[in-house]
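All protein chains but one are shown at their positions in the complex.
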Amino acid sequence: MTQKETITENKQEDELRIGAFICECGINIAGTVDCHAVADYISTMPHVTTAVVNKYTCSDAGQAEIKKAIKDMNLNRVLVASCTPKTHEPIFRACVEEAGLNPYLFEFVNIREHCSWIHMWEKEDATNKAKELVRMGVARAALLEPLESSEVPVTDAALVIGAGVTGMQAAMDIADMGHKVYLVEQGPSIGGKMAQLDKTFPTNDCSICILGPKMVEVARNKNIEIMSYSEIVDVDGYVGNFKVNVKHKPRYLDIDECTGCGLCTEKCPVEVPYTEFNEGIGTRKAIYTPFPQAVPLRALVDKSICIDCGACIKACERGAIDMDQKETFSELDVGVIVVTAGFDVYNPEPNNEFGFGLYDNVITTMEFERLINASGPTMGKVVRPSDVKPPKRIGFVQCVGSRDKNSNIYCSSFCCMASLKNAQLLKEKYPETEVYIMYMDMRTPFRMYEEFYNRARDMGVRFIRGRPAEVTENDDHNIIARIEDTLTNEIVNLELDLMVLSVGAVAPESTETVRQILKVSKAADGFMMEAHPKLKPVDTTLDGIFIGGMTQGPKDIPYSISQGSACAARATRFLAQGKALTEGITAKVDDDICVGCGVCVPMCPFQALSVEDNKLNIITALCKGCGTCMAACPTGALQQSHFKNEQLLAQVKNVFAYGEV
Amino acid sequence: MANVGDMVVGYATDENVRSRGASGGLVTAVLAAALEKGLVENVVVMKHINEFEAVPIITDNVEEVLASTGSLHSVPVNLAKYAVGRKVAMPAKPCDVQAVIEQGKREMIDLDNTYIVGLNCGGSMHPITTKKMLVEMYDIDPEDVIGEEIEKGKLIFKTKNGEEKAIAIDELEEAGFGRRESCRFCTLKIPVNADLACGNWGVIGDMAGNATFCQVMNEKGAKLLENAIEAGRIEVQPASDKAIAIRDKVNSVMEDLGSYLEKEIFPEIPDEERMQYYMDQMENCIDCGACKEVCPVCACGEDSKCTMFHSLVDNYKMSMYHLVRFMHLSDSCIACGQCSDVCPSDIPITLLQSRFSIPSQRRRNYQPGMNLDTPPFFEVMLK
Amino acid sequence: MKEMIYQTVCPGCNIGCGLYIRENEEGALTVDFMKSSSANLGKLCRFGMKLPHHYSKATSMVDGKEADIDAAVKAASDKLKGTRNVTMLAVGATTNEEHLGFTKIADALGTVVNTGIGAYEEIPSECHPSISQGIPLDDIENAGRIALFIDPYVQYPLLVRRLLAAKKNGATIVSLTCCDLNLADENVSINPADYKTELGLDSNSIIITDVNPHSDAEQVKNLLNLALVTGSKIMFMKPFVNSTGVHLLGKSAGQIGLHDIMDGINDGSIKTLVTLNSDLLELMPNTADAAETLEKLDDLVVITSIDGPVNEMATIVIATEPLYAKAGSFMNVEGQVLNNSGESTVGIDAMSTLSQNLGGEAFDFQAMHSKMMESVVRKFTAPKYSELECKVMETAAPAENSGNLISVYNPFMWCNQTDDNDFVIVNMNMVDKLGLQKGGMISLTSDAGSVNMRYTVRDIPDGLILTMKKLPVVTGNTTEVKAEAV
Partner (left out) sequence: MMTDKEWTPKIVAFCCNWCSYGGADTAGMGRFQQPASTRVIRVMCSGRIDPLHVFNAFLEGADAVLVTGCHIGDCHYVNGNEKTEVRYQFLEEMLQQLGLEPDRLHLNWISASEGERFANFIKDVTAKVKELGPSPLKPAGVK
């Protein structure tokens, strides 16, 4: 007869035994709340095995009492009513864990900050409230479930996207710590924007002279594999286990055979302005090496202009050229990803800001850098575009594309210093030149920067506080800038031979693709978003993905390099440990209830959810346990462990009772 | 060649289908052709049981499609749920289409592979109300009815002995009969959200009663129509400007009436009386769950948030189940009236739900079930 | 397999709600609405909506081992052949046709089919038709005054809308149930002796009550008398889908009720029991007691479509097709004959074989159906209230409520089907008195044992506890229990 058994109430397989520890916190709590009354009240609740009052529950003695009670009374849930979980939850979780209890079977009730300290003059009310708070806690404790944080193995390799100075730094640091690095660069050479610059502030070192050796060092590092002229196509997976698909664009020559000797370039009959590196000043051939210090120093063919004459093929002694080369792909397995994808300079042309695009003698900082650069197209001779004559009056306009509601609201941070540097270089090279800087505010924080500013003043650079309201050109192609000097309230009509727009930084379209592939979030300014502006400046909300340098927002070289190193340090934590811990409090789905409607999927900011075959798939390693998806789930199949609906509703229900407490 | 935007008038080529089906049997023929030519694996049709009862069946049999019933105004079933998980072609009232699209948003129906032949709808009636109405208003034995039709605001019944009797719908509704409440305030009369929008509005001259007006709403519609023409199942000709104008006219009259009735059906309730109003309306709920089961836009299974946290043991002043449902459906309720139909306590759930969902939807300029571009929950994109 | 769609009737009570059962390719069942069904307009109650859970498929068994249906019929024939004193029970949970078939077996065994409602025995047979068949459901909506002796919300939920409609049409509803009813205009508690004077009933009134295997005959008589003296109409609801059919089809003479059957088994006068879709473990208030009693039988032959608990105790189980798939008809409380669209005759054919093996008639579905049409439909062509034909009866006072725990019978309870009814109902005074904790448990102890239950608070008379679920502490319609906080 089975019938007889089934009618007797089924016994709970594991009887709940809750131990409640009420902390007096000296008089912090006990001065207001009658802790013994709370303990007495709560001991009448179902499943409460013991309810005791401690002077200081968090003290060694208090913790020892908890541990002893767990062992002696076989407690399987522990509740502490004391201060705030924000500071003390880790302590008590560790305490119960030491006594052999799963740390998630611990429940914390705040009767100090949330009770005794805020109802100091209403002792009766405070005591009643404390009773209720503990009652809510007991109800929740009864429904707690043990949880495990899980570990995932980490592939011992890193991917660094973008080989500018930040990416190079990150790659070298990771490599020097003994880990494999794939350094992927979309251009034909590593080096980034810094390779284009002439000198660097505030020391006026030659940019390529300090960068060049670093580039060679990167190339020589055995742990770094450079993938130049390559792009990220797809990234799948999660911390420790990313699968990356990299596209290698064809250079139309065998990179192992090419020596970068330049014979092919000499023979090539096609010549076009060199926009990629020289900002359109000077020319390059259809087959060319990016620049003399390029790493790798290899040629590449610009198929879009090549006329297939075959001159280069004949010229190449090593037979390296292969006009039928196709793009290839690599599949990389990496544990962490560092994104240092850089920036673009602001383009004032679409709106012809300050006459840019209308008048030849209005140029950008980047063009100026190439003009004044000794290895640039003019061999460092500053000439103006209209007549290739040396300009005698040069003006710099600050904040072009920065701090402007019509373009970008943010400050690009490096442009003040860049113009100061360029002004100084002019004054050094051509002391007779009149140099003006037209500005809103000069921003010169950090070591030696303000001094650098003062030096420029001392050298005779003239500062006008104001930006041109109107820019015109006269018959000599001189630029007439009409400015109100807001310090003197005078309207000045400044005649310049050359005007340099100090353009700011913007997030480039090419990094937007990378951002979307990685699903890193974007800040309002268009740059990639860090996990926390102060505490996690190079982390992203996605575990195992880090951002550094200009990718995260405008900054100068020292700051960028620091971030490169910071990324390396943050990323290497995972590589060095060989494992990543995932959050214990995560989303769980009940497959029997889930219908696969997909409403939750777009809720997750961490891309942890997807629907496959009408069922929800959760990548636990990506889940941060915020719980937003559960609130959206119409079926209730999705639950957040440790904050399950039942657990939260148990608290809600126990706010209320029949009769007084 | 059929193109998106085409408006044609057509009928089935098969004599039998033409005479059996309503308005020239075009819809039946299009569905049959879709099945025949392998455009779909199954067709959802209403299997005729009697004048007041038909049951939705899913069939791969062309004969069954051809034998299916035409439009029955007194069989108010929503077909969306029957299309879940299958590749079907189906006839659909505007609210059927809305529900199908809402199910599509919830990944329950693969809309790329579901072909929807929309039917104009001026409203439907509850079969039992209709029977009662026949006895009380028409003096006709329900058993004698062999057909019905709505024309020029009148509801016409045909009997076995060839008689016809017409009464104005206004008059019927005044007497408490006529269309279901949710149909009265509905303003989606032409299924512009379907692949094809078919109906007899705009069929004029000697074609009247023997052909169907059909508008191609999208590529799938074009495919459906073309397929039926190629299969030799239908013949079509372009609709005349006059026909198009008449169709628009009928539609706008119906829409206006719906908007007018909405004001009548939803009188303002003062703030301080509303809570009591809702409590009174829901106090007879017996927790059967039929309103959820029948709901054509709800994609949940038997266990869902509305049921899991609702318990008979609670003695709440309002039902947790209904509150969660009101909330969950406030973006997606299409006011099809199914829940009111099946409520064993005659709670006008559709009306209650609409008091929440209509303002919410209007405020966001959103109508559920119109296209896939708008999300299932406002939660995500409609910010 | 293609999806099958069956037009059928809900087995939850004798309102006879029409519905569709859809059986998909994998055999999973869903309920669909049949809006043209006049008894319910396609609407269903909680039980109706949960029918897929109710339809568990039975397996034929012989002596505890699985067998095919032919073997089971053969075994049953062997067991029953020549056996004297066979008692047969069919409460009305299957079709008219199967019931008639079962009656043929009874004929062959020289006995009658008991329908289990003991109250019938004590009431003059001329009253039986009026107890069996109620009034047309539409008529409820036009009554002037309605006296309710049942809780429609819990017991017969599809009456709720009828009562609400009546109210809308101006009726006054008086509830004499133990729970305050939302829809009642008056919730009263009146001594049966004062019904006549206090209730204000007349010929435009309807008394709605129910009769079931546990009903107190005196109360039935009282209410019949009340109807007779006031001219009010009376409607007896019943818990089984074909209660009306079996009472109109069967012979009332010589019938005994469920309790008599159990007594008979206990005192050894009944040794062999044959049941048709009637599970005594589910039907009796205390399952454990019932099981103990049934153990005493020599032979228990169960013919059923449901995989009920009694099947495990049976000597032989003859498993028939599920109710919705059967060819056959039912008669609902208003006397409407409702047909299944199913065409299966497995059950009838099995019974025919059994009857034949026992020396009785062979028959087929068509024969039984025609017989049903002749004997029933001819008399009751359309639902119509038949006036009471009996005289006012002598009555004793109905048995006093002997206990404080009251079972509110409902479809889930009759089928012992799980529902969200795992709690008892008390009032606020009891909560205060016992010091019950919100969300906590109440402990109930009777002679039959002890149980801890969740509870909810409603407006009910002081001291009472209601249960809508079968509890192991229950011994009858009411049980004296000791209640305490846990």
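Here the chain labels run A, B and C in written order, and each chain numbers its own residues starting at 1.
Simple rule for what comes next: a contact is a pair of C-beta atoms (placed from the backbone, for glycine too) under 8 Å apart; a residue touches a chain by one contact, two chains touch by 3 or more.
Model, not experiment: these values are computed from the prediction.
Asker: Give me the visible chains that the unshown chain touches, in label order.
Answerer: Within the full complex, the chain left out of view touches A, B, C.
Asker: Given the contact definition stated above, which residue among A:Asn54, A:Asn76, A:Asn128 or A:Thr340 touches the chain not shown here?
Answerer: That would be A:Asn128, which touches the missing chain.
Asker: With the full complex in mind, choose from B:Asp241, B:Asp271 or B:Asp373 the residue touching the hidden chain.
Answerer: For the chain that is not drawn, the touching residue is B:Asp271.
Asker: Which of C:Met393, C:Met428 or C:Ala485 sits in contact with the chain that's absent?
Answerer: Of the listed residues, the one touching the omitted chain is C:Met428.
Asker: Considering the whole complex, which of B:Asn3, B:Asn315 or B:Asn371 touches the chain not shown?
Answerer: B:Asn315
Asker: Among A:Pro46, A:Pro85, A:Pro250 or A:Gly380, which residue is in touch with the absent chain?
Answerer: A:Pro85
Asker: Go through chain C and note every residue touching the omitted chain.
Answerer: 428, 431, 438, 457
Asker: Hey, which chain A residues sit against the chain that's not shown?
Answerer: Residues of chain A in contact with the hidden chain: 84-86, 110, 112-115, 117-122, 124-126, 128-129, 132-133, 136, 521, 529, 532, 541, 585, 603, 605-606, 624-628, 630-632, 640, 643, 645, 648-649, 651-653, 655-661.
Asker: Using the touch rule from the top, list residues of chain B that touch the missing partner.
Answerer: Touching the chain left out of view, chain B contributes residues 269, 271-278, 305, 309, 314-318, 320, 323-324, 326-327, 330-331, 355-356, 359-360, 363, 378-379, 382-383.
Criterion: only the chains that are shown with their structure count from here on.
Asker: Treating touching as the only link between chains, describe the layout with one word: line, ring, star, complete or other.
Answerer: Graph shape, chains as nodes and touching pairs as edges: complete.
Asker: Report which of A-B and A-C is connected by more C-beta pairs in contact.
Answerer: A-B
Asker: Report the chain ID whose CA centroid sits closest to the centroid of the full protein CA set.
Answerer: Central chain: B.
Asker: Provide the C-alpha centroid distance between chain A and chain B, rounded to the nearest whole angstrom.
Answerer: 51
Asker: When the C-alpha atoms of chain A and chain C are each averaged to a single point, how far apart are the two points in Å?
Answerer: About 70 Å, centre to centre.
Asker: Going by the contact rule set out above, which residues of chain B touch chain C in the complex?
Answerer: Touching chain C: residues 49-50, 52-53, 55, 57-58, 75-77, 126-128, 131, 283-284, 286-290, 293-294, 311-315, 341-346 of chain B.
Asker: Report the residues of chain C in contact with chain B in the complex, numbered from low to high.
Answerer: By the definition above, chain C touches chain B via 3, 5, 7, 20, 31-36, 38, 40-46, 48-49, 153, 157-158, 160-161, 164-165, 182-183, 420-423, 454-458.
Asker: Hey, which residues of chain A end up touching chain C in the complex?
Answerer: Checking each residue of chain A against chain C gives 1-4, 7-9, 45-46, 139, 653-654, 656-659.
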